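As structure tokens, the structure follows; a few thoughts come after it.
Missing here is one protein chain; the remaining ones are kept as they sit in the complex.
Right, chain A next:
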Amino acid sequence: MHDLTLAAARKALRSRSLSSVELTDHFLSAIEKHDGQINAYITVTPEPARKAARAADALLAEGDAPALCGLPLGVKDLFCTSGTKTTAASNILRDFVPPYESTVTSNLLADGAIFLGKTNLDEFAMGSTNMTSAFGPVTNPWRRAGSDAKLVPGGSSGGSAAAVAAGLALGTTGTDTGGSIRQPAAYCGITGVKPTYGRCSRYGTIAFASSLDQAGPMARTLEDCAILLESMAGFDPRDSTSVDRPVPRYEDALERGAKGLRVGIPREYRTDTLPEEIAALWDEGIAWLRDAGAEIVDVSLPHTKYGLPTYYIAALAEASSNLARYDGVRFGARVEADTLDELYEATRHAGFGEEVRRRILMGTYVLSSGYYDAYYLRAQKVRTLIQRDFLSAFETVDVLLTPTAPSAAFAHEERPTDPVQIYLNDIFTVPASMAGVPALSLPAGLDRSGLPLGLQLIGRYFEEETLFAAGRVMEKAAGFTHRPALHAGAVA
């Protein structure tokens, strides 16, 4: 059961060879047994999950079960879930129980999904290591060959990625602001999709950077992601930035193949510091697509090098404003004080971790009078140029293929002390976020030490289907069946 994909589990449930209660119990006990070593979950909700599973079994028995009926998932603890603690991995929301449900999780629930619990993340989704969580770091289920060193799962959706990799959920929701789905998916050897900005509603998802945040699925396979995305996506009148266009059946696109597809290889991504084995894997990915009949085209995205600095200006500016509401006045943690200003200071100092505080300060700085033009405004202009890079590349190619991250997962202790070094992890994922175009990461191979590496496909606005089709070709060619050291099947 631990090796089931979401698609296989769906089939088993529908053929009644497996019940949702059995499946849910399996995952709950796997979490109980193994999550102590991984810390993928902040909150586990066994009772509501079992109750929902029993209801799902009843529906399945009747034969008119909705799309995700009875399938146990993990939800990144950034999506508000009605009646279930939603923390954003922050002390300031440690005990926050929202009285409302995010649109994405509402959609999943409406399709019959079972929520096992809320998965760990970097505090307020700010990080690429999942080390900034107020609920402790997540440990990547993978180990380097011959080493016990604990590795980071990537971030910010580190708990979601680790849960899937370790067999603690069939699939999970993630959010991606600058790579927060794709990079942890790559580090944990799973698949993650960041759809086009506006494809999934942001209503009820705790905001990091509103113009970049986008929810997406994380799962073992592209097929699983396609099934989940179809449920998560859709127009929502409560989110002004969600887009009103029909949601396709992504599953139908999976076997379209890559024949005649024009695949762009952005030369700016081939940096001097790119590790040789990542470059080699990238070449391998190119070969897979070429062998499937795709045409490989060299393209240029000339503003790529400005992606990272402008992303950190735009995202942190928005974050500094988005996080102003955590002030201890209406909800969440409060540290009492004599004056209002002291209450703000004490509450926010105690409530936010170091990285969040750093980002709020940087975001405040770039919006400040006298600096706005030099930082925020200029970053917005560069963002437009980055968008144009993609638009012009997509005039000649259908998708872009790049590595997902410049390295494999690193150890907790190896985490750089210089925040900028950590920010560099996002170098290949940030440009697609800045442009708002869809992108996915799929596991393509292992490095010399046995850690998974991911490749990224980037597509045109709302052409997730092309990504699924090209990705499926690579998925088949890669034949990635490796499982991490720590997973529900491997650990006795």
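Note that a contact is a pair of C-beta atoms (placed from the backbone, for glycine too) under 8 Å apart; a residue touches a chain by one contact, two chains touch by 3 or more; residues count from 1.
Here, contacts and distances are computed from a predicted model.
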- request: Among "Aspartyl/glutamyl-tRNA(Asn/Gln) amidotransferase subunit B", "Transport permease protein", "3-isopropylmalate dehydratase" or "Ion-translocating oxidoreductase complex subunit B", find the name that the UniProt record gives to the complex chain excluded from display.
  value: "Aspartyl/glutamyl-tRNA(Asn/Gln) amidotransferase subunit B"
Message: Using the document's definition of touch, tell me which of A:80, A:299 or A:422 contacts the absent chain.
response: A:80
Residue among A:83, A:136 or A:237 touching the omitted chain: A:237
- prompt: Looking at A:211, A:231 or A:433, which makes contact with the chain not pictured?
  reply: A:211
- request: Based on the whole complex, identify which of A:84, A:102, A:310 or A:433 touches the chain you can't see.
  value: A:102
Query: Which of these touches the unseen chain: A:367, A:442 or A:458?
result: A:367
Task: Spell out the interface residues on chain A facing the chain that's missing from view.
output: 79-80, 86, 88, 93, 96, 98-100, 102, 202-207, 209-211, 237-241, 317-318, 320-321, 323-327, 329-331, 340-341, 344, 364, 367-369, 372, 376
